[in-house]
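Not every chain of the complex is shown here; the ones you see sit where they belong.
When the chains are written out, they are named A, B and C in that same order, and each has its own residue count from 1.
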Amino acid sequence: MSSTYQYRRISKEDAAVLFVDHQCGLTALVQDYPPSEFKNSIMALADMAKFFNLPTILTTSFETGPNGPIMPELKEMFPNAPFIARPGQINAWDNEDFVKAVKDTGRKQLIIAGIVTEVCVAFPALSALEAGYEVFVVTDASGTFDQASHEAAWLRMATAGVQLLNWFAVGSELHRDWRNDIQGFGKLLCDHTPIYQSLMTSYAAKG
Amino acid sequence: MSSTYQYRRISKEDAAVLFVDHQCGLTALVQDYPPSEFKNSIMALADMAKFFNLPTILTTSFETGPNGPIMPELKEMFPNAPFIARPGQINAWDNEDFVKAVKDTGRKQLIIAGIVTEVCVAFPALSALEAGYEVFVVTDASGTFDQASHEAAWLRMATAGVQLLNWFAVGSELHRDWRNDIQGFGKLLCDHTPIYQSLMTSYAAKG
Amino acid sequence: MSSTYQYRRISKEDAAVLFVDHQCGLTALVQDYPPSEFKNSIMALADMAKFFNLPTILTTSFETGPNGPIMPELKEMFPNAPFIARPGQINAWDNEDFVKAVKDTGRKQLIIAGIVTEVCVAFPALSALEAGYEVFVVTDASGTFDQASHEAAWLRMATAGVQLLNWFAVGSELHRDWRNDIQGFGKLLCDHTPIYQSLMTSYAAKG
């Protein structure tokens, strides 16, 4: 048996997380996921980034305008992360400070989420792919106007070579083995998966 | 002009809240709302009950079995509320302690939510209606197997005289006037409506 | 407090179950529920009827034609039930033998399911209502061409006074109290609710 396919999976040692334009104004545009589901996915990805201690970069576009400030929870979780308030570039990769921040992480795997999917996510994802990075887009922590819009964007990215995952797969691919930290990882899942939390509570209740 | 219709709206002075069988095992059965949306609605209703200081009653069915314990957040929020662990009655209204607890509130408007809608909610709702109470069912803090199931249950209840509202309408009908507590009510909405929170944050950011 | 509403709930002593035209050919017409879900609901209702020992009546229309024979599982479960193979009447209530069989049960609450909802269910449901019976239609054990068709039929029946329930609500309203037979009722739910079964198995596994 032989195969030319190489499964490049996300690694704690190789990956960085990019939050692109998760701004308060822009969240109002998102309708491909219900609001509480969407917010939960973003915060789950943030918790994953923190739990695995991944280099994380925040970037925004026109915070002082109607796009609004970055979601406060994100800023609070990553107070020391590079925060690139882009002066105008729509594609974050067109901003030199952003690209430099990415390079400075020394990582070659980029986990990207943002609003809206077909612009703020797809543009830097395709640019990073061209620059030789392995690119992973977090489908449920990225949102847009409607399902047709994300379906088109997913096809554009997938056929280019981007790998699509939800936050649950990102966390699982990073963690590899529950034994690395059973309590910590279990708490992460519970905090963002209500039914998993219910199972845990029921389980614990039985004693 | 004349009208025989009487708009019985929920009043802080007349209403009590009944949480029926929001148990960890049963939440796994709910598929008519996405999990994070559903949990958010339950907690929003709980916050409303607390904010308006409404008499609140908790009841469960077979907590020690697979139905599992009550959602811990509910128990923690209402540590002193009557908590009726029913020994077997499916319709909470068949349990004398429950009915007594309801009567002891002295309220004649009952706000009911539970799992599953067509049983744990509809049964006591119809019983209470028969007993002369005004009944308000919280549609999004109640869940069941699928949308067809809640549509049938809603029709059964609505044609009987039950009033259907989501948690947002319950809170708004109770509050009546923002000036009663602008900060408090605004915080409630923000905590459970991500886009409203975004609007608030953007608004505050502008200074 | 006073109320003119009377909650007529299904009672083991007062109810009979009518399976109307659950025939093999007709099942191919049903598209408002996925096939395995639909079959499961029919068999769940049958198990309920048997468990509560309710008088049960089977009826079919043109079994020897393309409508096909009654679902064999139904026939096997109720070998001694009145079986009315109607020679031509579309509305089962137009068949004297059928009405006589209903009367012979001595019951005044009729639980009706069938294929298709807007004809084989709605017609006898409305006829029985007119004849003074309390009528309960089992929404998920009844099927038709598409969702719009059942929505229209549900509105027609609900505004006439028919009560709509799924099989789960039928069983729960009949059982009233788990203590009447915990094992038996639990088994019923498990056999027809895969996730409930999973909860039970997990629970038992913990020991």
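What we mean here is this: contacts are C-beta pairs under 8 Å (C-beta built on N, C-alpha and C of every residue); 3 or more make two chains touch, one makes a residue touch a chain.
Here the structure is a predicted model, which means the values were calculated and not measured.
Counting every copy of the one repeated chain, the full complex in this structure comes to 8, with 3 of them shown.
Heads up, the rule we're going with is that only the chains that are shown with their structure count from here on.
The chain with its CA mean position farthest from that of chain B is A.
To fit its Cα atoms onto chain B, chain A must turn through 180 degrees, a value rounded to the nearest 5. With centres set at the average Cα position, the gap from chain B to chain C is 30 Å.
Centres computed as Cα averages put chain A at a distance of 34 Å from chain B. Here the CA centre of chain A is 48 Å from the CA centre of chain C.
Multi-chain contact residues of chain C (touching two or more other chains) are listed as 199, 202-203.
Interface residues of chain C facing chain B in the complex, by the touch rule stated above, are 1-3, 5-7, 9, 32-33, 139-140, 147, 150-151, 154-155, 158-159, 161, 163-166, 168-169, 172-173, 175-180, 182, 193, 195-196, 198-200, 202-203.
Chain contact summary for the complex, chain A toward chain C: residues 199, 202-203, 206.
Those residues of chain B whose C-beta lies close enough to touch chain A in the complex are 24-25, 27-28, 34-40, 63, 66, 68-69, 71-72, 192-195, 197-199, 201-202, 205.
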